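Okay, here's the structure, questions in a sec.
Left out: one protein chain. Kept in place: all the others.
Right after this comes chain A.
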Amino acid sequence: MASGGFRIRFTPQASANNGETESPSRRTTRIRTKPKKYGDFLDLSPTKQRSYKEILSSDEEEPENNEESHLQKPTALFTEDDVEGQDMFKFKSRHTKHDLQNKVLAAISNSPKPIDSPMKTPRKLHSATNSPLFKVTEATPRQVKEIIKKRIIHEVESDSAESDFSGSSTEFVPDGSENETDISSSAASSDEEEEQPKKAVGRVVRGQDNKSKVKDSEYFLTPDSYFMMNSSKKITTSDHTLARLKNLDLHENELAEILISAEHKNSINELNQTYTELFNKWLFVLSENFNIVLYGIGSKRSVLQQFQKQKLKDFPCIVVNGFFPSLTIKSILETIVVDLLENSNVPSNLGDIVNLIDTQLTENGVDLFLIIHNIDGTMLRNAKAQSTLASLSQIKKVHTIATIDHINAPLLWDHTKLSKFKFTWWDVTTFVPYVEETSFENSLMTHRSGALQLSSLKSVFQSLTTNAKGIFKVIIEYQLENQKQHYQGLPFKDLYSKCREQFLVSSDLALRAQLTEFLDHKLVKMKRSYDGTENLVIPIDKVLLQQFLEQQDS
């Protein structure tokens, strides 16, 4: 197959050769099959590599149709307007520790505010921006010491410290001596970034700015960069933690207004207004038994809500919040079968359910609209849920409008499901913040969930009796003292003796009664170790506990 591919691929060249030199060139036109060894990919020169890759990939794509034996490449699938794959998927192999910082420096120097000089003299630039950053290190002397220590190490193994994979965990904040390397590495990285100088003149008409870029739709994975990325097990970022932030106590309600600038608000409104013009078309598409999936950044809830409000007033609708953390596929089916169609129960079998819904909707002559916010929501990510939804959407009288946000959402559907869904894809980028969608998620920022935990901890704690408070404190203190890498928890026996010492409980039973209350409120977790002893752990971060204790003491 591969060699056949070669010969046929090169026929235009071959025939041209033949034309010039008549017959004797016959042998030379045959292209040798290259050995298919991994190492050979790497040794090839870039251009060769490229063509080789190209052939390889088209080889894989080539469907096995006897009738057309020659290789085909898609002609219309990829066009100039496509977003470059290279941008999205390429390995950025060597992330140096300074990347982030250089970015910030570049950004700050670009922004008009700290106008030192339009000329980028590296020294000045640095001193202008370095000073606020540097204060952090002054504030914490321990850090400075560490930096100096590291600098010594750095001196010793100076070249390896550059890369992401070096063992040293350096700080985000640079010190003076590294200035030179900083700048040079920033220059190097900007080279890598494939600068595409695009002079933005005035307002760019939508959809046209893409064309002004130089396109290189070919991109190929170099396998070594993958291994480079994953070879090091060490995490080589700085050791800073969020604990350095003082105000962990955040009130989330302040959000709403401050987020978006006025100009953006306007343009977001305008943008969303344009989507309302699509409503009639959507309706047409839906009426022709296609379904709709909306994608793009920004919450699409409001758009869909408007659609429902304007166009679907007279049809039964079912709105599903896919992002709802305890959503089940069963609840969706129940809503349709029991609540809407007034049956007594949902059949156990998917095929039966679909048949039932189909016949009853046809009998009643009514179209059902299924609006699914985030069909890629956590609870809908299993194959069963998706195949159920696909089978539902397949019903002629059911019209599905779904949204996706997760970047890997399309992986949910194999082509059987896709053919059932019969999706048409619509780019509905709204830039509206995902308020509802993320409200259920426990955020990565510990300080945010921490605030929540802290407040709930407080409120529960306040409702406890003094003895119970005492017991809880004992556990906390023990945990704070002993928490290391693998904290096993406070053994029940020890707790009992400690509590007795402080006259908090008089009997084993009383302590257990108290503990059940903690367990019920999930203040404490009980772990059983190998030897059967029960260990008590508070599932809350050390920093938070410390803070909690401080607040209680004050």
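Just so it is clear, contacts are C-beta pairs under 8 Å (C-beta built on N, C-alpha and C of every residue); 3 or more make two chains touch, one makes a residue touch a chain; residues count from 1.
Everything that follows uses one rule, which is that contacts and distances are computed from a predicted model.
Novice: Report the protein name recorded by UniProt for the chain absent from the figure; options are "Family with sequence similarity 114 member A2", "Origin recognition complex subunit 3", "AP-5 complex subunit zeta-1" or "Proteasome subunit alpha type".
Specialist: Looking only at the record, the undisplayed chain corresponds to "Origin recognition complex subunit 3".
Novice: Give the residue, chosen from A:273, A:359, A:382 or A:416, that touches the chain omitted from the document.
Specialist: For the chain that is not drawn, the touching residue is A:416.
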